[in-house]
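The other protein chains are all here in position, but one chain of the complex has been omitted.
Residue numbering begins at 1 within each chain, and the chains themselves are lettered A, B and C in the order written.
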Amino acid sequence: MTVLDWVIVALRVVLPALILPAFVIPLVWVERRVAAFIQDRPGPNRVGPFGLMQSPADILKLFTKEDTVPASADKFLFLLAPGLAVLAALSTFAIVPFGPTLNIAGHSIPMIGADLSIGLLYVFAIEGIAVYSIVLAGWSSNDKFALMGGIRSSAQIISYELAMSTAAAGVVLAAGSFRLTDIVVMQQGGHHILPFLPRWNVFPQFFGFLVFFISAFAETNRLPFDLPEAEAELVAGYHTEYSAMRFGSYFLAEYINVIVASAMTATLYFGGWSLPGYHPHGIVGGVVSLCVLAAKTAFFVLVFIWVRWTLPRFRYDQLMKLGWKALLPLALANLLWVAGLEMYRLAR
Amino acid sequence: MTFPLPLWVLPLIPLAGFAVNSLLGTRLGKSFVSAVGVGAAGLVTLAAYSRLLPFFGGSHATVIEPVANWITIANFSIDISFRLDPLSALMLSFVTFVGFLIHVYAIGYMHGDHATDAGYARFFAYLNLFLFAMLTLVLAESFLLMFVGWEGVGLCSYLLVGYYFDREYAAAAGRKAFVVNRIGDYGFLLGMFGIFAAFGSLNYTEVFRKAAEQPAQFGPVLPVICLCLFIGAMGKSAQVPLYVWLPDAMAGPTPVSALIHAATMVTAGVYMVARCNVLFRLAPDVMLFVAVIGCFTALFAGTIAIAQNDLKKVLAYSTISQLGYMFLACGVGAFPVGMFHVMTHACFKACLFLGAGSVMHSMSDDLDIRHMGGLKAKMPITYLTFLAATLAIAGIPPFAGFFSKDAILSSSFEAPGLGKLLWFIGLFTAGLTAFYMFRIVSLTFYGDFRGTKEQAHHLHESPSSMTFPLIVLGLLSVVAGWLGLPAVFGEHANVIGPFLAPVIAPIAGHEAAHEAMPHATEWLLMAVSVAVAASGLYLAYNWYAKEGGRTPARLAASYPGVYALVADKYRIDELYDALFVRPFAWLARALWKVVDVLVIDGVLNAAAFLVELAGDFLRFLQTGNVRNYALTFFLGLIALLVFVVGAM
Amino acid sequence: MERLFFDAAALLAILFAGLMVVGRDPVKSVLSLVVSFFALAACYVLLLAPLIAVLQVIVYAGAILVLFLFVLMLLNVGREQPDGARRPIQTVLGSLAVVVFAGLLLGMLRATGTRIPILTEAVGPEGLADPAALARLLFSDYLLHFEAVSVLLLAALVGAFVLARREEAP
Partner (left out) sequence: MIGSIPLSDVLLVSGALFSIGVAGALLRRNAIQIFLSIELMMNAANLALLGYGAALGTHQGQIIVFFVIAIAAAEAAVGLAIFVALFRHTETIDVNKINLLKW
């Protein structure tokens, strides 16, 4: 490997990690504006044009506020937890492909952080780590509200991860691979029965998509599944005791998770960076693919925001009932259906 | 559904009926149960005939249909496969049809029997199970699969004889049937072991082919094998000395007696002997034994039948006697004739039993013929069909029994050696048969009614579900014999002989040295047997219908010892009881009291005491602390490791 | 290079395993074990078993150990209190057993490590690391075992439910 190759690898891994947090800044602004629009009020409009500078200002404030640690807290874990949250959120994006393999000046550059053979499982593994950031935050704060939030969160995330991974198994089955690049490639071109539709997984596996997307809300602790931080009951749940930028870390992690979940949904069910009828090549192709993925992701991010400001929160028993008695069976049915489709395809 | 239906479907139809009726029968009520039971029987009849009609009309070529591999152990392999050849086709034709008729009859019979819903469902479930087992037995292509059916019909026989299990005598009769059959089954098993040891296979095709091709090689072992097989046949087909179970088996409901203990199951032994004719023909001594046993049984049971007063008992002994005839035919080498008699017998004996059931109904379950009389007027249909069947069994032309029985007699007349003696005994028995059969007809249907007032008031013809099978079987008793007209009626008059001829496979080195009997001899033999039958008939009519039984009573009075002996069935049951049952019961008691209670229990109790004693001390090792256990466990692991490392 | 990574990850795993055993606080113990298992997962990747590595993280770190934490939080178990009753036999014998056992085990493993038979049908590194190849084996040659394990999991699920359920007041 030459130095250039090392540089490319480094860029592939580091760039997403650097860029994603940057996206969060406008995203917070978008969320607040959309919320305001839905609630029929102006929203942030003072700092900068259209209030665009509101978010940077908030971040500045968070950085400069006093960082407090409760006296009875377990210091080490208390400080560790938010870092873990951000780390987990950032790691996930490494396996989302944002373009085809580019050939530039004799170098083959796959537009993906790491094209793992067990790609999709990696996401779930990282999700498993992310639980710790919440559980630890809840436990180390030594506060009953935080502890309740932590317990709720661990139960909720484990429950919904089941439905989510079962739904995703349908996609894996159809693609015959955990590799996300394979999953994107398999969705290129037109639908084989209805040629005017793209060959996206959402059409044969609509219910799988539904389960995946709903579970994504639960996994990111967003409304209507934000019970771990339900303010009316638990003050702020697992991050009640956090302040300043440590609180900001959780905030950051949540938005990164929203982006990643949207990108995953787009990749698994809506063809990822691919556009029906368009065959990218060269740098232009790479940029176009990137934009396609960004557009699809942006759409789902907007859905996230829209849902957050529209639906009320579930009760805890409703949450568990939905996850175990509705989503999991639906995901299993979807898996069976996909298996049937695959057998039919093989038989033909 | 594909046509032609595969053979394996046939046994499955009644099995399905059995499953439905046994699992759901009690919940679904009588009409559903009868619909399922009779429907299964009817369906299997239709299915069987869909195979049989092309077979009868066509080439008669043997069809073997393998279904699945069943057992494979080293180089021993048995398939589940079914066989349709003339022999099994003949059996199949009347097993299904007569079976169906008897199912229909059973609806009427069991309705009058005041059965509970559960009992009713149980009855039909067992009947269907019986059909399943019988079809398996008939259609099997290997001795092992036949044995499955063989045991299956035995089981059903046991279950159905003991149908009224709350009555002591019925339960005892079922037990007796089971135990006596076990003795025969043991013989069959030994025969099967012998066949496997000698031929290395249990498939008919392979065994018979090897035997026919190399008679000399298997000559020495075949007598033993055939004797064992025949012991099996003796048990199932109630031959002397294993016949004792059949009269007692009349404790079951009458349709059962008709189906299992007259028409189908008891003829399985004859079927098996006919099936193994290649083996038997290579063992002439055993053939002679078969003939003698058959002939003796025919006579022996015939004499007992004379002095019995229970309608069904008389019929039971006559069945034993007729089965003896069949074995006589097989024993003298006339296997097709034996099978012909199996078929005609199925028709007229089923008819007789069903008629007896009808009478029994009318008489409020009384079977003593001394209480009957003059039923002719009250039950015309029963009377006419019973009469037809009686004439058939008595051997009056042109009824069915005449032709088959005459063929047996003429075959034994032709046979070398003891042939003439066997013929004479057979002839005498034929006269006896005519006598005792007409005795019961006379006592039952002629003269005046001798029963109680209530019975007289109750007398009635049976419902149509019972009379319909009677009529069909009565007609069959008339015409079934016409399939096997003797040679004097023309070259092609005998249909059944040539049809069954392929079953009698040629054996290397054995010439089929059959010379047709001169027509004059044949006419003469027929005339003699008709005369004997007619005189037996006349005698019975004269003594019992006209004189009202004075002469026989006088005879019985003048030889009281002989009469008592015959009426007590020669006290064979008592003899067996003294010879076998009591010694075995004593032995079992001894084993129980000494070996079981003293030795085995003693050893066990001593062992248990030692364990308890040890436990009293060792229990202190159980500290209740998991960590102690874990430590002990790891110490053991270390010992193991030391051992392994040391070995390295 | 890879050996370096492996040894580093292995040292990390051993270190945190030791911390797990030594620690007084059960929550810390669980967290130490999480780190240890994570390091082990890295070892697995280097041993050409990426699927097992991911399963290790998902099942052990993501499910089993979270369950431990969950139970610890639910029961709110505190630190281990010093035990009044000393049990010298257990402690001494236990320590002795551990030392002897470790010595024997390491000695034996050293002895076997050098004697490896060469398999004729060996699979190359690409094949070993391929999850699809593993899946094909699981669903063909090992299908019965797979189904048996699924039944076992169901039984465990029911068992856990029955055990942990509170007695309902009538």
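Going forward, a residue touches a chain if its C-beta (ideal position, glycine included) is under 8 Å from a C-beta of that chain, and two chains touch if they have at least 3 such contacts.
Quick caveat: nothing in here was measured; it's all calculated off a predicted structure.
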Check: shown chains touched by the absent chain are B, C
Missing-chain contact, candidates B:Ala74, B:Ala216 or B:Val626, resolves to B:Val626
Contacts from chain C to the absent chain lie at residues 1-3, 6-7, 10, 13-14, 17-18, 20-21, 23, 26, 29-30, 33, 36-37, 40, 43-44, 46-49, 51-52, 55-56, 59-60, 63-64, 67-68, 71-72, 74-75, 77, 80-81, 83, 85, 87, 91, 94-95, 97-98, 101-102, 105-106, 109-110, 112-114, 116-117, 119, 121-125, 127-128, 133-134, 137-138, 142, 145, 149, 152-153, 155-157, 159-161, 163-164, 166
Per the touch rule stated above, chain B touches the missing chain via residues 619-620, 622-627, 630-631, 634
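The rule we apply is simple: only the chains that are shown with their structure count from here on.
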Hopping only between chains that touch, the fewest steps from chain A to chain B number 2
Between B-C and A-C, more C-beta pairs in contact link A-C
The distance between the C-alpha centres of chain A and chain B, rounded to whole Å, is 79
Taking each chain's centre as the mean of its CA atoms, chain B sits from chain C at a distance in Å of 68
Taking each chain's centre as the mean of its CA atoms, chain A sits from chain C at a distance in Å of 29
So chain C residues touching two or more other chains come to none
Where chain A touches two or more other chains simultaneously, the residues are none
In the complex, the residues of chain C that touch chain A are 27, 31, 34, 50-51, 54-55, 57-58, 61-63, 66-67, 69-70, 73-74, 129-132
Interface with chain B, chain C side, in the complex: residues 90, 93-94, 97, 100-101, 104-105, 107-108, 111
In the complex, the residues of chain A that touch chain C are 77, 116-118, 121-122, 124-125, 127-129, 131-132, 135-136, 138-139, 147, 150-151, 154-155, 158, 161, 176-178
